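Have a look at this one before I ask anything.
Only a part of the assembly is drawn; its chains keep their places, and the rest are absent.
To keep things simple, chains are lettered A and B as they appear, and every chain counts its residues starting from 1.
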Amino acid sequence: MENLADVSYVLNTFFALFAMVLIIFMVPGFAMLEAGLVRSKNVTAVLTVNTMIYAVASLAFLLVGYSLAFGSWENDSMSKWAAFLFQMAFVGKVINIMSGGVSERIRVLPLALFGLIMSAFIYPMVVNVSWGADFLAGTFLDLEMYDLAGSTVIHSTGGWALLAAILIMGARRGKYTKDGRIRAIPASNIPLVTLGAFLLWIGWFGFNGGSVGSIASKESADAVALTIMNTNTAGLAGALSAALIMYIQYKKFDITMILNGALGGLVAITAGPNLYDIYTPLLIGAIGATLVVFAVPFFDRLRIDDPVGALSVHLVNGIWGTIAVGIFSDKSLLLQLKGIIVVALFAFVASYVVLYVINKLIPLRVSQEDEYDGLDLAECGMESYPEFVKS
Amino acid sequence: MENLADVSYVLNTFFALFAMVLIIFMVPGFAMLEAGLVRSKNVTAVLTVNTMIYAVASLAFLLVGYSLAFGSWENDSMSKWAAFLFQMAFVGKVINIMSGGVSERIRVLPLALFGLIMSAFIYPMVVNVSWGADFLAGTFLDLEMYDLAGSTVIHSTGGWALLAAILIMGARRGKYTKDGRIRAIPASNIPLVTLGAFLLWIGWFGFNGGSVGSIASKESADAVALTIMNTNTAGLAGALSAALIMYIQYKKFDITMILNGALGGLVAITAGPNLYDIYTPLLIGAIGATLVVFAVPFFDRLRIDDPVGALSVHLVNGIWGTIAVGIFSDKSLLLQLKGIIVVALFAFVASYVVLYVINKLIPLRVSQEDEYDGLDLAECGMESYPEFVKS
């Protein structure tokens, strides 16, 4: 190295690669979480969907999406390949959020096709106006929302796509009975759920920490460390708040709700983890988890069937986290709300239209018989646990 | 960056964050290890306990413990938030060590309460006199023990708390029969045990490597790399020694003992991985694993029921590792012994008193019926593998 500018370039590149690797742990993270939450007859399909999403989304972003979002590959502060990799690591997450909530009924092929279009066009357009080239700059639609790592850009976008998909596809058969009851469908493998949730938690350090964009000064290093600290604190607060509410209500420590509470807190902090003092994330995370705990039965009452609670975790808290920036920092709440609404309209409508068209060409939903027997054999030709006798 | 001091600050911050992330992998690490070692009727409870511990312990350390341990949050060599995060990552481990050994009978709520007090007060006091503000400095109790990453401070402290808990709570029902026999209770999921052990192993690189405290000079970088190398070597030697002893005794490669042997070696090296040449860890790890292999049946003969072997791995090797520093380096063995004894007395007595009081308020132990049926439904309202028929 010849000077301190080179050192900065190397450090920022290295740090972006480190952050990217952490985010990639979210690929098995989502896969394990969702594989644990669904019934064993649908586990292979869920794993296949998660694998296909990573492949399709990253490829589409490489070939089309990244240029669409940022206009140019050039970068002065770090290797342009590292900058790409960091952004690429995000893309699949948007579809993961969506795919989890339509588990146990969606087919692999149309989902992969939707993932392709989402990653090549819909998500890059959201990034374009939020973090990227900003083709709306100067227009009245110009998004001036603050969203460091994507409470809205990632989590709400995925959540709106999920809502569109659920509205088109409907609930799992048998989830809501004709006499108005809601059937509880237990998770099949709690260790996988826990493993997945913690891989996501760890990935979040890269997600949010890396979004600071630089580590190569004392101020940047402080910002990165504060961001990771606040991210973690919101997760803790979420886990504990969910545990408390469930214990008060039912005298049980409901681990899936505790973990979803943690994830809700993590989503909520994502818009501004660098903006708060070290105690505010406790409040943001606690509110986030409370929202999850009450949103899960709320969506069920609306007969919006989301087997993994993705709407409650990602959509509700994506919105809450973006609002929180307007409340707990000096950013304009109005601009935050504007951002939430513009992204909501675009992401929901675009996803709805694309899913609607796909559904006409290749039905999103498996046949009634395949849904009853499980998607694993129909979609993948392979059971997840073929040797274990099932009750 | 303006000068080389800034570069050091950034590098130390980045490295502390890297080490912290590795340690956080120990959260799913302990969770998977313990979930695999217990019977399937208690797996959800074990996972819940591990999740609650991380949340409660980190929160208590944020709000109270860290200030108590170190007196001040200020730090010149790296971001103070990174310094906190690195230390915070340690805390839950102390309780994890304790919780594993009282698996299959302890309730979540009193354990979480104990975790709170341990992380807010007991453990911070141990850190205070070992690595922190040192309120005993100048008194005859002043700890001058060398314990780089916590063979005593972390592992023995957790081990003494566990011993206190076992003495108060007793063994699992049916473990020791009235006619004096010891019932073998097999682990329910060996892949999870293996996954957990390797996540712990990897976390140890952060634990010990990060404890060097700086990477920002050639000497520091060498010390970090040597520390990680010696840590790994002790683990290898532990695994192989346990394998050899078990094979000679039983002609079987007992994977749970091999992994516990590796963990024993890792605990033993933790006090001084930076002090030895590259061959000494082979001896320290081999002795550590031998201690594990013989301590496990020894505790059983004393009817001290520890389902995961935590006393053998963490307490016995915490002591052995701290002694090893006095034998294989130029540190005073006498001061090492003094440190072991002072921490032992404080950690055991404080844990015993706190657990005793909690037990009077909220019984630590589940009811006989819940223990028989498994803790999962009683404590968490959820089975771990509801679809798999159990024998």
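Basically, a contact is a pair of C-beta atoms (placed from the backbone, for glycine too) under 8 Å apart; a residue touches a chain by one contact, two chains touch by 3 or more.
Just so you know, these numbers come straight off a predicted model, no measurement behind them.
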Overall copies of the shared sequence [whole complex; 2 in view]: 3
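The definition used in the following text is that only the chains that are shown with their structure count from here on.
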Chain A and chain B: spacing of chain centres that average the CA atoms, whole Å: 33
Residues of chain A touching chain B in the complex: 4, 7-8, 11, 14-15, 18, 22, 39-40, 186-191, 194-195, 198-199, 201-202, 205, 209, 215-218, 220-222, 224-226, 228-229, 232-233, 235-237, 239-240, 243, 247, 250, 252-256, 258-259, 262, 278, 282, 385, 388-391
Complex interface listing, chain B residues touching chain A: 1-3, 6-7, 9-11, 13-14, 16-18, 20-21, 24-25, 27-28, 31-32, 35-36, 43-44, 47-48, 50-52, 54-56, 58-59, 62, 78-82, 84-85, 88, 108-109, 189, 192, 195, 379-389
